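A single protein chain has been omitted from the complex, and every remaining protein chain is retained in its original position.
Up next is chain A:
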């Protein structure tokens, strides 16, 4: 393992690769096998063929409901979060006093947002006697039942996710700052208004970053667990019962690991298909500098 060894790089990446194979690769493959078994964790897996998948698609109403809720959650969370992150990034791109403080302050929720403590805090803030209803009350409005009404409960969970916009915002901010200033000057000279400049200059130039954030946020939204688990436990009426919660319940409450693995694989396929669609569609709306197609 000398300094000039051509294998030196492999040694450096070996710990990561071994960890990846051991703790991600193996469980990944094992879960595929387990999805075709009846496995209760306490006894050996029994091969049942495609029975788990058949049950999932033909008889399991909870799966249908959970899938529906998950798709609604992803379809609302991702656009909202991206739009909000981009909006804040645009604001923070201006040279204003104390910009460093604001950039840090807006990023903090992303560090804290996924934690259990914040989820618990969210529960108290949106409780019937919580801070939000107190503020609403100050304006003379009736308190809102955030957790008891199915539509409101999902919105509350969505809001927690959107609030954690910091990481997407930082990436947008970096992209905004890399846009060539001369393009803005040229557009201004041609008489373009700020919105037109944003729409026709800024947005096309940051589409690669929008695309990146879209993929990352979609994948993360499909995997959301902490918020609904801590705040609503999937209720009421399973209105916040996202697929990861269903997988958890099947795996660690019913101890039906085979069935939980089948749901996990269906979720994986859904994410994969959506990602492929996004990649395919990206040819039509993502612009890379130097790309001859453009």
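Assume a contact is a pair of C-beta atoms (placed from the backbone, for glycine too) under 8 Å apart; a residue touches a chain by one contact, two chains touch by 3 or more; residues count from 1.
As a working rule, contacts and distances are computed from a predicted model.
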item	value
Hidden chain of the complex, named as in its UniProt record, picked from "Membrane protein", "NADH-quinone oxidoreductase subunit A", "Putative ABC transporter substrate-binding protein YesO" or "5-oxoprolinase subunit C"	"Putative ABC transporter substrate-binding protein YesO"
Touching the absent chain when the full complex is considered, from A:63, A:146, A:222 or A:265	A:146
Option from A:56, A:157 or A:231 whose C-beta touches the chain left out	A:231
Missing-chain contacts mapped onto chain A	38, 41-42, 123-124, 126-130, 145-149, 153, 231, 233, 235-238, 249, 252-256
